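Removed from the display is one protein chain of the complex; every other protein chain stays in position.
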Amino acid sequence: MDFSFSPEQDQLRAHARSFLEKRFPATRFAEIAMSEDGWDRASWPELARLGWTGASIAEAQGGAGQGFVEEAIVFEELGRALYAGPYFSTVALALPALACAPDLLAKVASGGLTATLAPDDPVRQSAGAKAKGAAVEARRAGDRWLLRGETDLVPDAGWVDAFVVEARGPDGIGLYLAERHDARPLIRVFDTVDTTRRLGRVTFDDDSARILAAPPAATAIIASTRRRALAALALEAVGVASFALALGVEHAKSRQQFGRPIGTYQAVSHKLADTYVETELARSLAYWAAWCVAEDDAQAELAAVAAKAYAAEAAVAACERAIQVHGGMGFTWDHPLHRYYKRALWIESFDRSGAAHRAEIAQALVAG
Amino acid sequence: MDFSFSPEQDQLRAHARSFLEKRFPATRFAEIAMSEDGWDRASWPELARLGWTGASIAEAQGGAGQGFVEEAIVFEELGRALYAGPYFSTVALALPALACAPDLLAKVASGGLTATLAPDDPVRQSAGAKAKGAAVEARRAGDRWLLRGETDLVPDAGWVDAFVVEARGPDGIGLYLAERHDARPLIRVFDTVDTTRRLGRVTFDDDSARILAAPPAATAIIASTRRRALAALALEAVGVASFALALGVEHAKSRQQFGRPIGTYQAVSHKLADTYVETELARSLAYWAAWCVAEDDAQAELAAVAAKAYAAEAAVAACERAIQVHGGMGFTWDHPLHRYYKRALWIESFDRSGAAHRAEIAQALVAG
Amino acid sequence: MDLRDGPEEAAFRATLRTWLAANVPAELRGLRGWTGPALALGRAWSKRLAGAGYAGLTWPKEYGGAGQPWRYQAVYLEELAKAEAPQHLGVIGLGMAGPTIIAHGRPDQKARYLAEILSADDIWCQGFSEPGSGSDLASVRTRIELVGDHFVVNGQKVWSSYAHIADRCILLGRSAVTGEKHEGLTYLVVDMKSPGVEVRPLRQITGEAEFNEIFFTDVAVPKENLLGEIGGGWRVAMTTLSHERGTFGFALAGALDVAVRKLVALARERAGADALVRDRVAREWIELQALRYTNYRALAHLERTGAPGPEGSVAKLRWSEANQRLTKLAIEIVGQESQVADGDGTAAYWRYQQLRSRGNTIEAGTSEILRNIIAERVLGLPRSR
Partner (left out) sequence: MDLRDGPEEAAFRATLRTWLAANVPAELRGLRGWTGPALALGRAWSKRLAGAGYAGLTWPKEYGGAGQPWRYQAVYLEELAKAEAPQHLGVIGLGMAGPTIIAHGRPDQKARYLAEILSADDIWCQGFSEPGSGSDLASVRTRIELVGDHFVVNGQKVWSSYAHIADRCILLGRSAVTGEKHEGLTYLVVDMKSPGVEVRPLRQITGEAEFNEIFFTDVAVPKENLLGEIGGGWRVAMTTLSHERGTFGFALAGALDVAVRKLVALARERAGADALVRDRVAREWIELQALRYTNYRALAHLERTGAPGPEGSVAKLRWSEANQRLTKLAIEIVGQESQVADGDGTAAYWRYQQLRSRGNTIEAGTSEILRNIIAERVLGLPRSR
């Protein structure tokens, strides 16, 4: 029973924090968020060189041979720095499927491939797409496959080199890789509230794809991808909440009203204390989920669902309290808080609502 | 559009408050609550003389010829004074059925008859009774009826002179009057948490009863009784919340910690401000419900359900915050707060939970 | 007690409702920002309201008002909200500047300002908050110096709605830096076209600019624009703020009524069977009724005593929190699509409303200050500062 990070892991965190603070100060990430592309593409090779894109990839494929706990540290720090770039898409959403092909892993580790997941999940489509019954179908063509159909609300769709597509073939849902340089699907990037993680619609029109996992194997990969994604977002949310708390505390110490720093008022200080408490509880859940995912523990599913539900709500509340503590200033476009808030809302909306996640947990408890 | 009380109504309230404060100071009601009987029986004729038992009874039957708005004022003040006695049972629960018989109304107005309602509602029975499928059946015997069966969690069952019984006869549910002096049902009074309003089990064994309303008419009376009862409890809850607030404010002004009255701390003062706000909102809903009930307005059902759900929760929260503001002292048996808290919990548990009441409202909104 | 409209109110409501149905231009519904073509539409709409007699309903007849009791203003606000019609652009003139001038102005000031407020020829804005003075209004630092026959104003105001289109500004500034801070304040009417006045829109988290910063650099204000006395600005400002709260609750409950109706429709369409959604929808519907009937109680108090009670603070506090919960529930029902700003009308509508709602607990008195007011002025608790 030892719930502490190793010295190497502590060092990874310290290094990540100082790298990101220098590389992406608040002024810089506002620029990036408002840029056409929404991403500083030059940062990707740097992340690869730091060993982050290949953290859990075996050394034989050019990775660092570590595991999800190390990736968890990176997710938390990227959340804290509001990093804009397809790390979540590539490492949380696409990597489990890419692991079916060692050549792809090597490309991810080296920074040569970014990817995302185009899910076949009606909950994760827009109302319009749901009405159309949108889905992607896969049809064999020699040793390749052809994809046809539409998938919606795909994270980072405009940025990535490749799509891992959950597509329906003759035997059920499989996982296919559509690389942009030869598949050329039609991509529409939406005007997303969190401009640093834009959603898009991807339309395939008999585009060429490679199969990564056939139906029976794909199911397990899809399930493990969801666990990774939820745990990763829980960690990002903890990073977001921590930073919002830090901004709120700093403001409460310096802003004066009625001749005293506003942090002397319990209406302010107790709100920040609650943020601290919820952030720490979210952190405990997120680290628990990370460990369960890393160890493929039997509790990984429940832990990831619980951590994401709790941490997302904690991050949203942390940003809301920080905005309130900042008064009018926290409501302005020029202050960084709203960008954190929008990321927190993005995280909260991913996969399913907190209520739906709690319903999953209750099902396991009450029925089990 | 005039949401104010008339001068006569204001006077009724002022008079009620001063009467109750003198008649039942805090020391006295603790004595009453801890007494074997739990009721100061001598107070009933006094209430009758004040015109409260017959407030809405026509002058021809010895009543005051007023309406539910006047009764509402009395309910609020009785709640504030934590009056122990079958006013709620008699005036809210039994009166609509008793109105079928003018002779009974005159007895209520004069203080000569107290009564309660034994409902046929599975939700309002204990788990034990539910398992037994308890219910009361009515069988004709000449011009009288015989009742047989069991009903549970009947308010003030140990005190009243008569039971209005929802019993199943050959044509459905009707309303019957079983007077204690001739019916003699078996009554078991439970050790109720709020000792000033004890619940009991009533078992009829072919006991003689008089029919008040036959099946088709009874349904409307049962529905209107529920509206009255919910509105009355909303008003009681407002009285309870107001008094708990007053205790909390007084304590916050006088209790010193760290060299200052604790009311200077926002952790205390904002809690009390929230109690004030919720109490005022509950009051608005309760008065609205009272007016709707008095006018038999089309919105009476929704208003009564909404007011009871909201006011009960507001009263519970008001007491909880007052206990917290009082610190350890608020947690002791000798302080009056816990009696108010237990009444608030009693009110909250009556009929259905707030969640179930909100489900009724949602059904009307979403389906309607 | 009678919660139905009396015959006169019923007639006024019916006429107004018919008038609104016929007169609210379709292109005005949901308009925000009052820039470009929206501004022209907004001005025309305000003049139309004024022309039909719906401006200054409660102003005394001697100043061109309709001299009606407060309940008419309440009905007006309810019906305007129900029709989803935009406010009169001159709300600050009608609700704050005008009543302040009526209470504290000299006859020449009344003659000069009031008619143009009523006719919607002059749009007014408010210059109270400053970057360093949000909740603590008495600490404003904008300097007012009397130099010969005019005042010279230097400083910065913030969170000023309508400033970008305003003709005049009610401004609270500091004329003395020594002594009690409340006693060094002076209240002026400033012509927004004066040299040295610069307005910069303040972009908020929704991406839109609804408020402004106003910079005053050596702005000359004629001496006759003084309202009240030099050093007597605090008392005048309190009049302005008390009028802000008069029937404010009706506008808020009206807006909440619209929001609840849209929420019910959304829930019915997309989450009709979800018990958790239903519970939260019912909560907001109950909260709406509670605010509505609290407003009616406040109105009865206002009409009887002439003074607004504490219910204005109650309504603002609870409305803001209800609107935040309600819009959050709506985006939760919409799901991940709520992150798409250019999605269909429903998603984009609720997304805007939800982000905008975060300002509700800050603007026009933070929730913290409102709770202080209730604790101190209503409950009589000792001051927390």
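Labels for the chains are A, B and C, by order of writing; each one numbers its residues from 1.
Simple rule for what comes next: contacts are C-beta pairs under 8 Å (C-beta built on N, C-alpha and C of every residue); 3 or more make two chains touch, one makes a residue touch a chain.
None of the values given here were measured: they were computed from a predicted structure.
*Asks:* Please pick, from B:Val249, B:Val268, B:Ala286 or B:Ala304, the residue that touches the omitted chain in the full complex.
*Replies:* The missing chain is touched by B:Val268.
*Asks:* Quickly run down the residues of chain B that touch the omitted chain.
*Replies:* Output for chain B: 123-124, 126-128, 153, 190-194, 199, 256-260, 265, 267-268, 320, 323-324, 327-334, 338, 341, 345-346, 349-350, 353, 355.
*Asks:* Would you write out the residues of chain C that touch the absent chain, in ascending order?
*Replies:* Residues 274-276, 279 of chain C touch the chain absent from view.
*Asks:* Tell me, which residues in chain A touch the chain that this view leaves out?
*Replies:* Residues touching the hidden chain, for chain A, are 1-6, 9, 69, 245, 249, 252-253, 260-261, 263-266, 269-270, 272-274, 276-277, 280-285, 287-288, 291, 303, 306, 309-310, 355, 358-359, 361-363, 365-367.
As a convention for this text, only the chains that are shown with their structure count from here on.
*Asks:* Express in whole angstrom the distance between the two chain centres, defined as the mean CA positions of chain B and chain C.
*Replies:* The mean C-alpha positions of chain B and chain C differ by 42 Å.
*Asks:* Could you give the separation in Å between the centres of chain A and chain B, each centre being the mean of its C-alpha atoms?
*Replies:* Chain centroid spacing, chain A to chain B, equals 53 Å.
*Asks:* Spell out, as numbers or ranges, the residues of chain C touching 2 or more other chains.
*Replies:* Within chain C, the residues that touch at least two other chains are 368, 371-372, 384.
*Asks:* Check each residue of chain B and list the ones that touch at least two other chains.
*Replies:* 265-266, 270
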